[in-house]
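Here the complex is missing one protein chain, while the rest keep their positions.
As written, the chain order gives the labels A, B and C, with residue 1 at the start of each chain.
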Amino acid sequence: MQAAAPDEQDGAKRDAFERAKRVRLMLFDVDGVLTDGRLWYGPSGEVLKAFSAIDGLGIRLLLQTGVTVALLSGRDSPAVAARAAELGIVHVLQGAEDKRAAFEALAARLGVSAAQAGCMGDEPIDLPVMRRCAFACAPREAHELVRAHAHYIAGAPAGGGAAREVCEFLMRAQGTLEAALARYLA
Amino acid sequence: MQAAAPDEQDGAKRDAFERAKRVRLMLFDVDGVLTDGRLWYGPSGEVLKAFSAIDGLGIRLLLQTGVTVALLSGRDSPAVAARAAELGIVHVLQGAEDKRAAFEALAARLGVSAAQAGCMGDEPIDLPVMRRCAFACAPREAHELVRAHAHYIAGAPAGGGAAREVCEFLMRAQGTLEAALARYLA
Amino acid sequence: MQAAAPDEQDGAKRDAFERAKRVRLMLFDVDGVLTDGRLWYGPSGEVLKAFSAIDGLGIRLLLQTGVTVALLSGRDSPAVAARAAELGIVHVLQGAEDKRAAFEALAARLGVSAAQAGCMGDEPIDLPVMRRCAFACAPREAHELVRAHAHYIAGAPAGGGAAREVCEFLMRAQGTLEAALARYLA
Partner (left out) sequence: MQAAAPDEQDGAKRDAFERAKRVRLMLFDVDGVLTDGRLWYGPSGEVLKAFSAIDGLGIRLLLQTGVTVALLSGRDSPAVAARAAELGIVHVLQGAEDKRAAFEALAARLGVSAAQAGCMGDEPIDLPVMRRCAFACAPREAHELVRAHAHYIAGAPAGGGAAREVCEFLMRAQGTLEAALARYLA
């Protein structure tokens, strides 16, 4: 995708935009997507995770437009639950060894099909979900195999704007971005 | 502004300089302005915020010239209060859902008009205040909508010199920078 | 190596690839290799170390192919033990003033010769081990003396993908990478 000719790039962008229009459920991986992948360890294991205020505001805005947001993490960290609670993310799937099964159970519970789902991931373990979702995206730092399967690759860094960029891309595609930002221009 | 022709850029710089001369009250957003936007979370929520010694010294210098400094944050974090206390910032407006109302109440209390106020922000939620202030500025990492409304965009990174750059810009415009630095050259 | 002519570079790459085929025991230094070298200090000394989820997954994958992984650190940090335990790394040599002796004792215990060992380091103190191992590698940020003795220099940053890159390089050389990733493409 990165070595694509300009025409292919344009086509890929239009395709991603069309796919983004249909998303009713957006899943975000945590480490390497909502963070830059760093894990702060103390003597008894992981103690801190660094999220981004910029990404947080994007997720809040997306939630306000009625899109459901879920976190889907292979690890299990209480910091993720705390961050999700603050952002108003109800669906937090942690410690999911089999991310595909976790995704399918959630989608079924919510009555959302894969054709209405999007997923942002950075590692090969995210591919089983990404490949089933209508809209697959990745941060620029993602594994090359993941980038090869993404419809959209964020230009902003993971854990510092990549998720925000995707939230605004979805809102632009769905025609909700302008209204969301207009309130700040009154 | 970034794609402006050289002439327009020069004009914008001169305009920002003139605006900076009038600032008696300077407001700084916190996350994404005095930090790089990262929020360190532990099991029970946010626990750490990373400020910059470089920005801190700029704020101290600005305060010594008689300009009033205030922090204006949509979030509520005890780390911000601790940092403000250390820097000698008396006015700390946290958890301000409506930043415009918080700003107007502060300005009224201090007897400062919007024509004498400056604001540095990075997110659309900062725009209602920025657009009312005589001098609006932003870090280079700010949201594009915010950059479009800024009179001055810092070249140094947010949370690592952006606020310092603005403090020195204000002091240069107000003719107080040289004296502030001269004591170190004695 | 960095200023080498294209032909020399190709030769060096092929040589590194051949060397990687033989590795049954892979040693990683910690600070500056599995981290970016930063040490977070509180009032009573070092309290935090920032590892990478990306590197962690690479080590897990490499372990699953049957290669033994060991950590070899001159410092002594409980955070390292916690991280190693989580990744399933059994051999953790910390506080090793004499890294060469620690390596030789481990290799003897495991019945692995230096010709079957690899080592990733960033500092001159890592050279006595690196120079004995069949496969020596370094992050791009390593000391110039270390880079000069490395068969392979990672392009990804230390503490953010450098070790992952080496793990995948080993797996590619040993013909185990494709199968390890294939499960995510099913």
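Definition applied: a residue touches a chain if its C-beta (ideal position, glycine included) is under 8 Å from a C-beta of that chain, and two chains touch if they have at least 3 such contacts.
Since this is a predicted model, take the numbers as computed values, not measurements.
*Asks:* For the chain that's been dropped from view, list the shown partners it touches.
*Replies:* Displayed chains contacted by the hidden chain, ordered by label: B, C.
*Asks:* Looking at B:Ile54, B:Leu93 or B:Leu110, which makes contact with the chain not pictured?
*Replies:* The one listed residue touching the chain not shown is B:Ile54.
*Asks:* Please identify, in ascending order, the residues of chain B that touch the omitted chain?
*Replies:* 40, 47-54, 56-57, 78-83, 86, 159-161, 181, 184-186
*Asks:* Which chain C residues touch the hidden chain?
*Replies:* 31-32, 35-48, 75, 122-125, 127-128, 131, 141, 145
The rule we apply is simple: only the chains that are shown with their structure count from here on.
*Asks:* For chain A versus chain B, what separation do you get between their C-alpha means, in angstrom?
*Replies:* That gives a centre separation of 31 Å.
*Asks:* Mind checking the centre-to-centre distance between chain B and chain C? Centres are C-alpha means, answer in whole Å.
*Replies:* Here chain B and chain C have centroids separated by 44 Å.
*Asks:* Which residues of chain B are in contact with two or more other chains?
*Replies:* Counting only residues that touch two or more other chains, chain B contributes none.
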